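Apart from one protein chain that is not included, each protein chain of the complex appears where it belongs.
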Amino acid sequence: MANIAPQLYALLVFMVIGSIVAIETRNLLSAVISVSAVGFALSVAFLFLGAPDIAITQLVVEVLVLIILIRGTILLDNTAVDTHRDTLAVVTSLIFFGLILGFGAMIFGSRGFPEFGEPVMRVSKVYVQTGLPATYAANIVTAVILDFRAYDTLGEATVLFTSILGALALLRREGKVSREEVVAA
Amino acid sequence: MTVYFLCVVLLTMGLYCLVAKKNIVKKVIGIVIMDYAVNLYLIIIGYKTGGVAPIIEADMPLSTLERFVDPLPQALVLTSIVIGLGVMSLMVAMCIRLYEKHGTFDMSVISKLRG
Amino acid sequence: MKGMTLIVKTITDFVAGFIVIFGAYIVLYGHLTPGGGFAGGVIVACAFILLMLAHGADVAFSKLPEKVAHVMDSAGALAFLGIGWFGLTAGFFFMNTFGRGEMFKLFSSGMILPFNIAIAFKVGSSLFLVFSALAIFRRRSFRAMIEDELA
Partner (left out) sequence: MNLVPLFVAVPLAAAFIIPLLGIWWKKSGEVLAPVCTAALAIMAIVQTGAPASVHHMGGWAPPVGIAMVSDGLSTLLLIAINIVAFVSIIFSLKYMKVYTGLTKYYALFMLMVAGMNGVVLSGDLFNIYVFLEIASIASYALVAFGVDAEELEAGFKYLILGSVASVMLLFAIGTVYAVTGSLNMADVAREISVRFGTSMNPALLLAGAMFLMGFGLKAALVPFHAWLPDAHPSAPAPISAMLSGVVIKSLGIYAICRVFFHVFGVASGAGGSVIYANSMIAFAVLSIVLGGVLAIGQWDYKRLLAYSSIGQVGYIMLGIGVGARVLATGGQLSVAALAILGGLFHLINHAAFKSLLFLSSGAVQHATGTRDMKQLGGLRETMPITSWTINLGALSIAGVPPFSGFWSKLIIIIATIKAGHFVIAAVAMAFAFVTLAYYVKVQREVIFGSVTKLVERAREVPALMYVPLIILAIVCVGFGLLYPVIGARILEPARDALMNGTEYIQLVLG
């Protein structure tokens, strides 16, 4: 039994530090690159956690996110503006988030939540046991997303279709026809 | 338990970025960080100590099935990553369009509407 | 000269084909090994995006015209829905009615393989489309600014 906790903690700490850099740096290019580093660390964490499917997907999506963010936005304007640092708002939000964190620590420390490494797996047991004989797919994750829960995947494909269509609609040349053309038509 | 807690830390950091930063690209980054946090949270929920990836091989002993990690959260995360990518590209489209109108990524300059 | 330097272009030409083949492998073996329609689709899209980055939009569009990408985008989604609808003949939406085949073989597990292929077409073409739309919009609206940068 390999204990993955040390590696996982190291990755999580790396992710937290990377996020701090991404949030606080004043150069947008550095911010985007640090957030991508966080994404790659996440991908490695998925590998440790026994999710190679997700690791591959996260990796390729990360590459695409990096390219889109850099090509789409950073090349236009690279400076992170901070016109007037609203100290009061920052302090209030920090206190608020501190409260959330305290609350979260309380919840996860209580006995109401299953321990790390001991999932309930009430329904998933069925997937693991009958996945191969019922669907003939050796990859149980694929069996879940494309057979047991294929309807969700229809939704997933539709979400992507919707957002791409939305993005294409927003990037069209002119929003409105000029008034004269309408009158003429 | 500390693992869950670090996930929540990551989530609140994304939220902080969203609230405190004026630059709209920074806001996009905040959303991306929040997505990471939630995806990691879901996968950690499904992890089993000493678990292996839920992929069956032809010559695998039947007892290995007991050691599989939970496949359902992985299916959810796959969907969630795709949704995140879709929302991100829509956001970038809006950002670039806003930049065209205002010549800046600064939300306090862009914001004219009264709430 | 449009696009990047000759070295980049040559290497891109050489690599892009392999990336497409790798993506196709990820898609086709999604039900046996890690991966699947989505990851494979993104990899294929990345190959075309690489072409666009190295050579500029015109070359990429000559490999994959915009209209074809639009058709593939809608048709992939429609095929997914259609295969799901086909299950209605057996009484339930998304019922896996295709033959299951033999375990651990490529042509097995009924409609999972067609689903993966449909998703791959849909994802690959739509991501290519959105990236090209961003690039074209940027070139059109900020031409003056980018020329400043280059100068």
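Order of writing sets the chain letters: A, B and C. Residues in each chain are counted from 1.
In this text, a contact is a pair of C-beta atoms (placed from the backbone, for glycine too) under 8 Å apart; a residue touches a chain by one contact, two chains touch by 3 or more.
Remember, predicted model here, so these are calculated numbers, not experimental data.
Note that the undisplayed chain, when the full complex is considered, contacts A, B, C. Interface residues of chain C with the unshown chain, by the touch rule above, are 67, 70-71, 73-75, 77-78, 81, 84-85, 87-88, 90-96. Residues of chain B that touch the chain left out of view are 11, 14-15, 18, 24, 27, 31, 34-35, 37-38, 41-42, 45, 72-73, 76, 79-80, 83, 86-87, 90-91, 94-95, 97-98, 101-102, 110-113, 115. Residues of chain A that touch the chain left out of the display are 103-104, 106-108, 110, 112-114, 119-124, 126-127, 147-152, 154-156, 158-159, 161-163, 165-170, 172-177, 179, 182, 185.
The rule is short, and it goes like this: only the chains that are shown with their structure count from here on.
Averaging C-alpha coordinates per chain places the centre of chain B 22 Å away from that of chain C.
Chain geometry summary: the mean Cα position of chain A and that of chain C are 21 Å apart. Residue numbers of chain A whose C-beta contacts span two or more other chains: 52-53, 57, 61, 64, 68, 72, 76, 132, 138-139, 141, 143, 145, 153, 156, 160, 164, 167, 171. Residue numbers of chain B whose C-beta contacts span two or more other chains: 53, 55, 58, 78, 82, 89, 92-93, 96-97.
Of all the residues in chain C, the ones that touch chain A in their complex are 26, 30-36, 38-39, 42-43, 45-46, 49, 53, 73, 76-77, 80-81, 84, 93-94, 96, 100-104, 108-112, 115-116, 119, 122-123, 126-127, 129-131, 133-138, 140, 142, 145-146, 149. Across the interface of their complex, chain C is touched by residues 53, 55, 58, 78, 82, 89, 92-93, 96-97, 100 of chain B.
Residues 33-34, 36, 38, 103-104, 127, 130, 133-134, 137-138, 141-142 of chain C are the ones that touch chain B when the two sit in their complex.
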